[in-house]
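All remarks here apply to the structure that follows.
One chain of protein is taken out of this complex; the other chains stay put.
Each chain gets a letter, A and B, in the order it is written, and its residues are counted from 1.
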Amino acid sequence: MKNLPRFFTFASPSRFYRAAGWAIPWIYAVAVLVSLAGLYLGFFVAPVDATQGNSYRIIFIHVPAAWMSMVLYLVMAFWAAIGWAFNARLASMVARSLAPTGAAFTFLALWTGAFWGKPTWGAWWVWDARLTSELILLFLYLGYMALVEAIDDTRRADQAGALLAVIGAVNVPIIYFSVRWWNTLHQGATISMTAAPKMANTMLLSMLLMTIAFWAYAFAVVFMRTRALVLERERDNEWVRALGVNNGSVA
Amino acid sequence: MTPMAALLARDLRLASRRPAEALLPVVFFVVAASLFPLGVGPEEATLRQIAPGIVWVCALLSSLLSLGTMYAGDYSDGSLEQMLISRMSSVELAVAKCLAHWLMSGVPLIVVSPLLGLLFGLSWESIGMMAFGLLLGTPVLSMMGSMGAALTLGLRNSSVLILLIVLPLCVPVLIFGAGAVSAAEVGLSPSGHFYLLGAMLLLTSVGAPVATAAALRISV
Partner (left out) sequence: MAEELTFNNGQGACMRAHDLTVHRGSETLFKALSFELQAGQLIWLRGSNGSGKTSLLRVIAGLSQPDGGQIRWGMQPLAGCEEYESRRVYIGHANALKDDLTALEALQFLTTVHGRNHGKASIESALRHMGVFHRRKLPIRMLSQGQRRRVALARLVLEKNAGFWVLDEPFDALDDAGSLLVQQLFKTNVERGGTVLFTSHIPFDGAGLLVRELALHGTRGA
């Protein structure tokens, strides 16, 4: 049990505030550099696709964004549940900060999907399994954000959000499965986002780089948002007041 | 009488004293579904094809519309507090409430659905499939809805919030339920859909009352 306090050192809002504040610029730098590399590889170096020409290149943004949107939802549900189960304030704050970023990635995945669909199949939107699931995932994110915003009492908001996020996380596989079933039932045509071009190594590398870049971006943005939440919620503590005195400004 | 049975009896008795309010979901169901031919055109083949989807979406919406009042009345007059510290566990409370909601809004929908089936020109066999699907699916809607209602207790705009929260979760039921009727219409077997609906019913029966109980404790 003695080791646990050390492990939870950064679970203290004040320590997190300082550590994250130090780390954020570096993480941003990583995000920018890696995304430049990934975009360069994807848009300039990777070969032209035989069937789809150059328009396929949007998948270097679309696919990592879709992955991020799904992973972030699970991460959000995880931290929200931890915050609820262990009454860990910081975990709940991190969960709340994750939601807008996750929703943003979902939105990005949706409209990059549209940009892919238009030149390839002539339609701005196709009801394929993945895009439809992304749409429903966006609704889940919006539902979570709407719920936590609507509840004034912080503790009730965090706990209700945690329950909703966990319910959503449990349902996401079921929803995805049912949407795939629906998709195969109703569509004879092979319009599908999953029918991606066969992957050359540069393509895979580019997607990997973009994924790393998105992860770094997500960390940076979520840390920033969490720091703001920490200041807001812990404003009655002395260390927050001391910050204002030292910097000569109140955040 | 056990506390759970007493709660169920009480809710049914309260509904019987306000019959107009109790019938609202069914009326909405019929009115909303009837609007579609007016918007889409009376062409028989089209109507028959879109009927399962329309009936199911309208069933979804009318089921969820009556959710706002599921716990709100008890919350505001203090009954919910009393029930939460009563002899019945909060899970039993959730089960009784879901059952009452289903009996009052789900069952009438099932009973009225053949009428809509006829309006849309479905065959008797399809109508049967639709009613059976609704029988399996409406309890799931009530249970999903009760989670949403419990989470949004006492909030402003809770009815819209409930819909936003619960609708995405009800997508599988919609897909399998409407899919069963569509399959029957084209001569395929709907049994796969019904198995999946049954599985959803089982899964929800296990998870939703527990989640609802947790949500009630958070919200009160």
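One rule holds for everything that comes next: contacts are C-beta pairs under 8 Å (C-beta built on N, C-alpha and C of every residue); 3 or more make two chains touch, one makes a residue touch a chain.
What you see is a predicted model; the values in this text were computed from it and never measured.
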{"item": "Contact set of the excluded chain (shown chains only)", "value": "A, B"}
{"item": "Selected residue (touches chain absent from view) among B:Val26, B:Leu60, B:Met88 or B:Leu136", "value": "B:Met88"}
{"item": "Sites on subunit A contacted by the missing partner chain, in the whole complex", "value": "152-155, 233, 236"}
{"item": "Those residues of subunit B which, in the complete complex, touch the missing chain", "value": "1, 3, 6-7, 10, 13-14, 17-18, 73, 76-79, 81-88, 220"}
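Going forward, only the chains that are shown with their structure count from here on.
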{"item": "Gap in Å, rounded to a whole number, between the CA centres of subunit B and subunit A", "value": "32"}
{"item": "Interfacial residue positions of subunit B with respect to subunit A in the complex", "value": "147, 151-152, 155-158, 161, 164-165, 167-169, 171-172, 175-176, 179, 182-183, 196, 200, 203, 207, 211, 214-215, 218-219"}
{"item": "Residues of subunit A defined as touching subunit B within the complex", "value": "136, 139-140, 142-143, 146-147, 150-151, 156, 159-160, 163-164, 167-168, 170-171, 174-175, 177-179, 181-182, 185"}
